[in-house]
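The complex appears here without one of its protein chains, the remainder shown in place.
A, B and C label the chains in the order they appear, each numbered from 1.
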Amino acid sequence: MTKLTIAEMDRIAREDVPGVGQTGIVFEAIEDGLVRARLPFHVDSLRPGGTVSGPTMMGLADLVMYACVLSRIGIVKMAVTTNLNANFLRLPGAVDLIAEGRLIKCGRRLAYGEVTITSDGEPDEAVCHVTITYSIPPR
Amino acid sequence: MTKLTIAEMDRIAREDVPGVGQTGIVFEAIEDGLVRARLPFHVDSLRPGGTVSGPTMMGLADLVMYACVLSRIGIVKMAVTTNLNANFLRLPGAVDLIAEGRLIKCGRRLAYGEVTITSDGEPDEAVCHVTITYSIPPR
Amino acid sequence: MTKLTIAEMDRIAREDVPGVGQTGIVFEAIEDGLVRARLPFHVDSLRPGGTVSGPTMMGLADLVMYACVLSRIGIVKMAVTTNLNANFLRLPGAVDLIAEGRLIKCGRRLAYGEVTITSDGEPDEAVCHVTITYSIPPR
Partner (left out) sequence: MTKLTIAEMDRIAREDVPGVGQTGIVFEAIEDGLVRARLPFHVDSLRPGGTVSGPTMMGLADLVMYACVLSRIGIVKMAVTTNLNANFLRLPGAVDLIAEGRLIKCGRRLAYGEVTITSDGEPDEAVCHVTITYSIPPR
């Protein structure tokens, strides 16, 4: 069972991670180790070519994995990213992005998982695939 | 010799990559395949722990490598990131970040390099090390 | 439908990739974009701690992704790895390893996918998770 509710994650995103959290990200589902979020399209996210920038997608993925980790271990805000590897597979259009995260391993000190990002309306075509390691502080 | 001036890169950052470019990034030096930039500290870049967020550093690194690539091939705006791998080594404090990028390879279709980020005043202690691949469109 | 049979892949592994292919790897299933293989335990794969070495797992993953790519595009031997990112999640014991690969994207020039490795008998505990990009030559 998840140890993090959508309302809790909304507040964390807005208050604790202002740069990414105030982009309007909507957490649509949070289960134990599984999170889905939507990033509404915003013109500030564009880069040349009329496509959403890489950093926008990496910020989205990082926050989704943060939610995945907290859904398993509870609200441990000092969990921090140690590695993030992003592969950009297609140029998304100027539409909302959907990110689905999944914990692959959650140990005592390290958590690891993957996030797949698609364009809204094209669920079978990944635009970005990200793997992320979080370090969990001693509790 | 560089094919990109600081003035040109300033304009590209501001006009074409608003999300990252309007964070106040200052390009301090651009030579052929070598770029140094400073990201002034801003409270919006924080994450829990009073430290600069990972996505802030990845956005900085991605833009510095973009400048590295353009310094070699000229202003080809549709060069796009295909892979970015970031390792977060230390938590930076609430200070300016310095990013130094270096092209390792620039072929006809792919460019690859690394960016090392340090906290201002601590040049020997990397806080983040990033490797990035850019895809170069046919010209 | 797969464009690569198990018999074809066995021969490619044995004849064309001797270092990895002659370790006794068994391709158990090859479908379009999906491959499962088994690496029998061998004492030469050990590293300190009585555990299988990282390079052994990366060689296994790389060959499984090669099979995934060929299952989609046919036998194009000059498809080559351009990026491999491996995360080691648990120390496997001295047992067979099972690798399951899945193509996430296969474009005209680049293919990308993931491989999950588990210890035989523990299918729910990933020991290694690998993402790999292959470059496909013009045909």
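To be clear about the criterion, a residue touches a chain if its C-beta (ideal position, glycine included) is under 8 Å from a C-beta of that chain, and two chains touch if they have at least 3 such contacts.
The shown structure was predicted, so the numbers you read here are calculated from the model rather than taken from an experiment.
By the touch rule given at the top, the unshown chain touches A, B, C in the complete complex. Among the residues C:T2, C:N83 or C:T118, only C:N83 touches the chain that is left out of the figure. Listed residues B:D10, B:D32 or B:E114: the one in touch with the omitted chain is B:E114.
Along chain A, the points of touch with the absent chain fall at residues 82-83, 85, 110, 133. Residues of chain B in touch with the missing chain: 83, 85, 87, 89-90, 104-105, 107, 112, 114, 116, 126, 129, 131, 133. Not every partner is drawn; the one left out touches chain C at residues 16-20, 22, 43-49, 51, 53-56, 58-59, 62, 77-78, 80-88, 91.
Heads up, the rule we're going with is that only the chains that are shown with their structure count from here on.
Rounded to a whole number, the gap between the C-alpha centres of chain A and chain C is 28 angstrom. Averaged Cα coordinates give chain B a centre that lies 34 Å from the centre of chain C. Distance from the chain A centre to the chain B centre is 22 Å, each centre being the mean of its Cα atoms.
The set of chain B residues that touch two or more partner chains comprises 82-83, 85.
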